[in-house]
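Of the protein chains in this complex, one is absent; all others appear in place.
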Amino acid sequence: MSILLGRSPDRQPPGAAPAHTGSRTTRLLGGLALAGLVGLGLCAFVFSPADSRPGPEAGARIGQFDAVRLMYVHVPAAIWTYAALGACALASAVYLWHRGAWWDRLAHACAEIGVVLCAVTLLTGMIWGRPVWGTWWEWGDVRLVTTLVLFLAYAGYLALRSVPGAPEARARRSAVLGLGGAVLIPIVNRSVEWWENRTLHQQSTLEELRIEDLTLFTLVLGIFVMGAVVLWLAVHRFRVAWLEAEAESAGLQAALAERRAEAAAAEPGAGAGGSGP
Amino acid sequence: MREALLVAAKDLRIEMRSRVLLFQVAPFAVATLVLLGFALDADRSALRNFSPGLFWVAVLLTALLAAQRSVAVEHAGRAADALLLSGVGPARIFAGKALALAAQLAALEVGLGVAMVVLYDARIEHFGLAVASAAAATVGIAAAGTLYGVLAAPMGVRETLLPVMLLPVFAPVLIGATRAFGDALGTAATNGWAWFGLLGLFALVYAVFGALAYGPLLEAEA
Amino acid sequence: MTHAGYIAAGWSISAALLAGYAAMILLRGRRLSGRVPPRRRRWMTAED
Partner (left out) sequence: MESAVWLRDAVCCRGGFPALAGVDLDVTEGEVLLLRGPNGAGKTTLLRLLAGLASLDGGRGTVLGCDLGGERRELRPQVGLLGHDLMLYEDLTVTENLRFFAALAGASETEARAALERLEVSARLREVSLRRLSAGQRKRIAAAVLAVRRPRLWLLDEPHAGLDESGRAAVSGLVRDAAARGATVLLASHEAPAASEVATRTVHLAGGIVVSAAEAAVSPSAEARDA
């Protein structure tokens, strides 16, 4: 719990820099997210009903039944996946424009969170699809396939980021790749319309569920709670990225000092040597 | 434009001299088609039905190698630095390299197309659609390949990094080109020209994006 | 409850992924903090 809240055994004097990425803001945010998760759990499992309605035949019931409870994770995760990856693309674009290291780090943080959320989206989607559609994976469903493509594209982005190199060069390359991946996002939406006749996905999950008030409320709550979680992750991840850069530059300062010492050692000899033999 | 053509002509001349694509990449492409044939159990009607998809998978794998070659040409002996020092605008370098890559891919596709007709018993029913969609797809592949090639260029991990980054980007091309060819070859009942439009859009987007992004990338390398 | 196994699997996998990722970030933050001089350990100028 204390880890999740970012609380540390800090006994430092006030004003000293913390040895972790937490702060009062993130602790508040973390608490809010945890409370939200508890509330979401209650709503998802206790208060909200299963999806069940009269079928075309008398007496028969159709619907997703309790599997709908997976939607309260799946839909928020999907929405925030697209938000996070979109934010990564946006930050990449701003970086290419303004060249602020801040934007590079933001893009990195957003991409990593986006990839994790994308994994959650895909996994919960598959687990939901098995009982409801009767299959783990459906190639005909474009939203599924394109989300996977998006996942792979940004996994490639993280692969590029993991390659060591000069920070600024890496930032530029990553920015181009992050922005290039965003080109796929509109294609995702386009292809949903195009392949409509082949898709299993509901035009909109919200519509299809014939939402009961509480179901809708839980879904919206899920989106907000996931938002708090994502924000908390983003703040921490951003600070880690910041620390990474600072650690790198601290290493550089050390190397620089070493290099200058090497020069100082060489100076007398070179000075006496003058020019040429 | 003159400079772009100079760069493109230079790349094509290098290929004419070194024949890497002809002697290494083209045989690879045909071997891919043959292996895919083995994988599908040499069922004649299945092969014909899947020929559009198999063809484009082979093209995309080939394009990976061609894109790598296009970058390698500049990085042997640091010729890329000479291009930078020449003061040619990055958009023109991009246009030239992409043009040369597109021309090489087009040649490879013609060869692969013949192999597809022979090996898979494919029948091209709408020749115009096949050529148009192949052209649009090729421009898109060449633009994306040139852009992502230089992304992965300067690191020691080019061979592994480039496919990871490039293949997801190729996914829409594969979908669009396969469907368009499905219509052209009469194996799928879709509106091939609509998919041609999608391929054209992809080509346009990546050509513009590449021309704009190439500059910062070249700067990053320097 | 119908599909109890699927629901449990879905929720627990999601929770595990997110919690694991969160823990990883926090641990990395702590480890890196040690390598950065306290003076530079700031993310924004006006943080609590």
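Should a chain be cited, it is by its letter among A, B and C, assigned in written order, with residues numbered from 1 in that chain.
Note that contacts are C-beta pairs under 8 Å (C-beta built on N, C-alpha and C of every residue); 3 or more make two chains touch, one makes a residue touch a chain.
Everything numeric in this text was worked out from a predicted model, so none of it was measured.
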Which displayed chains the hidden chain touches across the whole complex: A, B
Per the touch definition above, residue among B:Ala46, B:Ala79, B:Ala194 or B:Val208 touching the missing chain: B:Ala79
Residues from subunit B at the interface with the omitted partner, ascending: 3, 6, 10, 13-14, 17-18, 73, 76-79, 81-88, 219, 222
Interface with the unshown chain - residue positions in subunit A: 164-166, 168-169, 248, 251-252, 255-256, 259-267, 270-271, 273-277
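Definition applied: only the chains that are shown with their structure count from here on.
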Chain pair showing more contacts of the two, A-C and A-B: A-C
Centroid spacing, where centroids are CA-atom means, of subunit B and subunit C in whole angstrom: 40
Whole-Å separation of chain centres (CA-atom averages), subunit A against subunit B: 31
Of all residues in subunit C, the ones touching two or more other chains: none
Shared-contact residues (touching 2 or more other chains) in subunit A: none
Residue ranges of subunit A touching subunit B (in the complex, touch as defined): 96, 146, 149-150, 152-153, 155-157, 159-160, 163, 165, 168-173, 175-177, 179-181, 183-184, 187, 190-191, 194
Subunit C to subunit A touching residues, read off their complex: 1-4, 6-7, 9-11, 13-14, 17-19, 21-23, 25-26, 28-30, 32-43, 47-48
Residues of subunit A defined as touching subunit C within the complex: 3-4, 6, 8, 16-25, 50, 65-67, 69-70, 73-74, 77, 113, 116, 119-120, 123-124, 127-128, 130-131, 229, 232-233, 236-240, 242-244, 246-247, 250-251
